[in-house]
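Heads up, one of the protein chains got dropped from this complex, but the rest are sitting where they should.
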Amino acid sequence: MSLPAGVLRGGLLPEPLIFERSTPGRTGADCDPHEVGGPAPDAVLPAALRRDDGLVGLPEVSELDVVRHFTRLSQWNLSAATTLYPLGSCTMKYNPLVNEALVRAPGFADLHPLLPDAWAQGTLELMDRLADFLRTVSGLPAISLQPAAGAHGELTGMKMVRAYHEDRGDPRNRVLIPASAHGTNPASAALCGYTVTELPANQAGILEVATVREHLGPDVAAMMVTNPNTIGLFERDIQAIAEAVHAAGALLYCDGANMNALLGVAKPGDMGADVLQFNLHKTFSTPHGGGGPGAGPVAVSARLEPYLPTPRLVRDADGLRWSEDFPKSIGRVRSFHGNVGILVRAYCYLRALGGDGLVDVTAMAVLNANYVRARLADVLPLAFPTPSLHECVFSDRELEATGVRTLDLAKRLLDYGFFAPTIYFPLVVPGAIMIEPTETESKQTLDEFIAAVRAIVAEADTAPELVKEAPHSTFIGRLDETRAARRPILRWQPAAAK
Amino acid sequence: MSLPAGVLRGGLLPEPLIFERSTPGRTGADCDPHEVGGPAPDAVLPAALRRDDGLVGLPEVSELDVVRHFTRLSQWNLSAATTLYPLGSCTMKYNPLVNEALVRAPGFADLHPLLPDAWAQGTLELMDRLADFLRTVSGLPAISLQPAAGAHGELTGMKMVRAYHEDRGDPRNRVLIPASAHGTNPASAALCGYTVTELPANQAGILEVATVREHLGPDVAAMMVTNPNTIGLFERDIQAIAEAVHAAGALLYCDGANMNALLGVAKPGDMGADVLQFNLHKTFSTPHGGGGPGAGPVAVSARLEPYLPTPRLVRDADGLRWSEDFPKSIGRVRSFHGNVGILVRAYCYLRALGGDGLVDVTAMAVLNANYVRARLADVLPLAFPTPSLHECVFSDRELEATGVRTLDLAKRLLDYGFFAPTIYFPLVVPGAIMIEPTETESKQTLDEFIAAVRAIVAEADTAPELVKEAPHSTFIGRLDETRAARRPILRWQPAAAK
Amino acid sequence: MRYTPHTAAEIDVMLRAVGAASVDALLAHVPEGLRQRASLASLPRGIDERALRTELASLAARNRTEALTFLGAGAYPHFIPAAVEQLAGRAEFATAYTPYQPEVSQGTLQATFEFQSAVAALTGMEVANAGMYDGATAAAEAVLMTQRLRPNRPLVLLARALHPHYREVIATYLTGIADIESVEVPYGADGRTVLPAAELLRRASCLVLGYPNVFGVVEDLTRAAAAAHAEDCLLVSATGEALALAALRTPGAAGVDIAIAEGQSLGLPLAYGGPGLGLFASRERFVRSLPGRLVGETVDARGERGYVLTLATREQHIRRERATSNICTNQGLCAVQVVVYLSLLGRRGLANVAERNLRGAHALAERLRGIGTLRFSGPYFNEFVLSIDGARRRWQRALAAGVVAGLPLGDWYPELEDALLLCATELHDAAAMERLAAALANDLPPAASRTEGHS
Partner (left out) sequence: MRYTPHTAAEIDVMLRAVGAASVDALLAHVPEGLRQRASLASLPRGIDERALRTELASLAARNRTEALTFLGAGAYPHFIPAAVEQLAGRAEFATAYTPYQPEVSQGTLQATFEFQSAVAALTGMEVANAGMYDGATAAAEAVLMTQRLRPNRPLVLLARALHPHYREVIATYLTGIADIESVEVPYGADGRTVLPAAELLRRASCLVLGYPNVFGVVEDLTRAAAAAHAEDCLLVSATGEALALAALRTPGAAGVDIAIAEGQSLGLPLAYGGPGLGLFASRERFVRSLPGRLVGETVDARGERGYVLTLATREQHIRRERATSNICTNQGLCAVQVVVYLSLLGRRGLANVAERNLRGAHALAERLRGIGTLRFSGPYFNEFVLSIDGARRRWQRALAAGVVAGLPLGDWYPELEDALLLCATELHDAAAMERLAAALANDLPPAASRTEGHS
């Protein structure tokens, strides 16, 4: 007998949309509009400017409704706080709970961004120290904390590249990007008006300096490299590449999303980078929030320093203050000073670990990735046999005979209680399975994960349908993405409006 | 094909015991023992007094292990924050989140209980105001906030009863308690050295004054009444009972666990109560914590006032202070001043609602219970047809033919995503099903619950096995309680020790 | 080590499995020259949680958040019920990432779908995306979107009364994108933007107006939409104070094409300006030109309703350099927090908070009558410009008394040197307004004001 709808599913509670919980006239939190007197809205706003629909389409629910609704919803997520989340390139490490408590202190949370600088010295000091940390880690002399995420940092960096060349009267229009690059790299370059040339890697997955030289020319403004690249491989020719790029009058952009592999190992500044964005939410452990907020500070070499976004933090006798006095600056890339709440968390993380702790982070991240690699390489083909650092990429080519694809393997992993690796990225690896365990995972957890992958590979032979129809044990079954895109339903609508 | 162990169950993650996650040498949080110097333990503690087992049997896990472990475990609970928890007599109302935030303020949380009174005036003021609220609500002139829970309040109250009689040179030894009383009533009376006489109610579920008179005598120290009683019925003879009890030289103890039904409706002091314990975790919405902490303040009439526990809060020119200067006091019932963290939450609740809000609480609690009662009375027999207040009690006698019992119905309700009502209590109702929705539940939720109960009653006819084998949709199936009691396993043990 | 769990014994076992002699050996392929210079020994050593708490507490104490401020200007102090952060902050929301695997991410997905729905309702528009970095970048993305929709128009028209941060960010985003010129549109005596001539509108992909604008003044979007649409120019409204949308005619009803807003007012703390949240709403017919993520409804294999990321072919991970935006990580958790806030207040609560703001700001303006004068005659919501002689001097003196008397507008608008931009929200009670009035009325030298005890 099938159970009526609305029933517990394996211990989890179902829940409709918040709008479907509404009752006309109900409210969860309210406010007395008359507290301080003042005129009624219709006395001061002409009817044509007044809202008159009673905010139709917003929910009408009680505080308890809201609490239950979002508590239930939250439980439907797997998350780094509940399981291994080996999403390659995303560095889903443990997010220390203490940082969440610290950032909520009223001294940080209630600070208005336009307060006089003298009244915000605590946060300014923290930002300055964070900038120092990041300068040391990157080996680059100047930094802006303004960008809101990695891609925003890329955009900021590439705007500086453009400003630099234009300033020299040599506005170039092409950017070289390896084919394995993250999609944000070409998209950011394009947003700065550049055309993109894709460069292939060699058989070992490495970009050769010869390839770079081949494509360099006087129209090339910059080369964007990710190092280690998105296959987890260190670009060994990086110094030679930098020289070639510089010799051609171009600049070297380093995508710093993979800095988790480099702490204490190599500094982008030493590699010849002119500009590098950090992904604080990756390397420095701020929670990913289901897709942000992150922070993407951008560090630059001396030659790009004049172009950093304003305002910039400067120190004078009275302490730290914001200055706009940088005539060559590209200007603002967002309002105010950055995702400061994320900067506070990243500072806490850096301060807690210190130099020795950061070195250990990379060492253990590399060990974990190599352990997974070693323990799986006999059942899944590596994309490249080249030594790798903090992540490892496999392909699904040996599963082909079974009909099981990377997507199926990923879905089946959910049944085993793990989030899936990044899949089908980088694009250069067919059926890519990109695993980044991070340094915070224990050997036990890795062993459980390895066992699960091996079991699934075995299942692909013995019970391919089991894998192809996965997931079976999740709160909801495999979702029809095609249907969603064909006839998009992007919002709930009041019944009358439908 | 059955999935390997350790796999997601309907979206929830399994998890072993924390001890089973241990690895020798691992730790989650540490401390440098040498920070301030000082001698090594073996320099100051003789070997015979020193611990030498390296704390065997405690976990050895990382911070991330701990976070995942307890986050996973938490999700296995249904709770008032996730669903209706209609546990009769327990008043599982919404626990406002703001109160949780307020009580954690360092000004409250970090206060040492032996600080000079002048340094704790904030908390003392709060306690004094809370005491005022409770005096008004109970109609009784004096109060102690010291008891830690309802049963502890009962114990405190009955110790005062004993002190009162002994003080008058008339140590009595018997206490009258209705058969429907909560088990803590007889247990508390027994702990004070009293023998208990159980009194039956009449056909309508009401205690008659005649019954009380019949059992009163010079050996009776007190009568303990719950009003409304545990069937949710108001004891209409309460004033006559009080008179009879007092005329016999005995005292009237009121169990205040059901005060949620009386706010603005009737005051125990007006009923003739000499002593009443509050269950703040019930009536005043402090979270139940999976079984506490609660708080059980005890309010008394003028004649019992001298016997209140010490220390007591008194106000003089310098403000509030603790005084032990009450020679007739029964003394302490616990260390320090009570479950102050719970008192803070209850104060917040009372303050937020105010007098008008409290009246509304009871009105809506009574409406909700009567609504459930009215909508279910045709499918489940009421224990008594008498008008009821904040909860309603059904029996399973009409299900008998189907073989489905109260326990089965309760288990099946879990499948429908609700916690179960209180069952088999009060003992006087065969197969009792005791439902207390509380005032914070919406009509929708009640309708869903009503529909579920009705569906189960129908299932009892059409598919009794479905009900008898319930739950089917929970994280774990019906548990074998007999086995647990027969060969009790009460702790994890290191493998070697087993 | 903090947060890295392995014991020495485990490292040994793992190295054996890897076939490496040491962890260092795993790094051996990194050029020696780089490795030698990579030391982090110059950084301070790590500290434990106790020391970290102490340090952060002392930093927080150096921020003067206890002061009385009347600052708005793009970031608005509002009351946030405790439930908002406690719910949005639940670990399962906070520590997940972009919901690439929808079957185990329905919490984030459904909440984001609800967010999109709530933003559409709030703005009166048909579709909303899952959020952008902030209001200013959302405005820039909107301008770029109008360029995709009206590709052959060389102009974008930006109101001078649009928040300068927004104008600056749009300018930054536009540099390097060939041949687009931005034209500043002046404001009039009422503080509203003077609608540009048809000739300009005809060559522009968009006109961008603040709503309310940076002076707190409510633009007439309906008129602007009519004028713009007559020339096939798109109208973009940019709202810094999203709460205003609960009191004002919606951009949707006014005929706007793209409505963006800064969502910080809706349940996010000031946090020194970030993280905030860019709201981005538009018309159904433009949906394939939208930047940013979108969550859509679908069904699972058993026919159960569920949610997925959708229309991803607009995005960088599929379209790379031809994507509608480069955005990847957005402000997901802020979107969840905003929808929790909007749910908690709901229709009535939000309307009442908005009304409370409007009444309060007007009560404040009334209280300040005589001390200064309203600079602009246009209608306003919770923020207005006060003309007052010696604005900067008085502002400085108020500061010494612990009162931040809004923003001296001269910093942003030289023509408004003697003006203060003042904001009052539901956090400002009558006593606060009195303190401000007293502080502004005071035209004595700062030292004197301090002893007069306004603080």
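Letters A, B and C mark the chains as written, and numbering starts fresh at 1 in each.
Here is the rule we use: a residue touches a chain if its C-beta (ideal position, glycine included) is under 8 Å from a C-beta of that chain, and two chains touch if they have at least 3 such contacts.
On a predicted model such as this, the values are computed, not experimentally measured, just so you know.
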item: Contact partner of the left-out chain, one of B:292, B:306, B:381 or B:464; value: B:292
item: Option touching the unshown chain, where B:7, B:102 or B:142 are the choices; value: B:102
item: Sole contact to the chain not displayed, among B:115, B:210, B:247 or B:458; value: B:115
item: Selected residue (touches chain absent from view) among B:212, B:275 or B:333; value: B:333
item: Touch residues of chain C, complete complex, unshown partner; value: 49-50, 79, 81-82, 426-427
item: Chain A residues that touch the omitted chain in the full complex; value: 11, 23-26, 29-32, 62-65, 67, 71, 96-98, 100-102
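Operating definition for what follows: only the chains that are shown with their structure count from here on.
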item: Whole-Å gap between the CA centroids of chain B and chain C; value: 46
item: Rounded Å distance between chain A and chain C, as computed from the means of their C-alpha atoms; value: 19
item: Multi-partner residues of chain B (at least 2 other chains); value: 11, 23, 26, 62-65, 67, 71, 96-97
item: Contacts with 2+ other chains: residues of chain C; value: 3, 5, 10, 48-49, 81, 83, 87, 91-92, 104
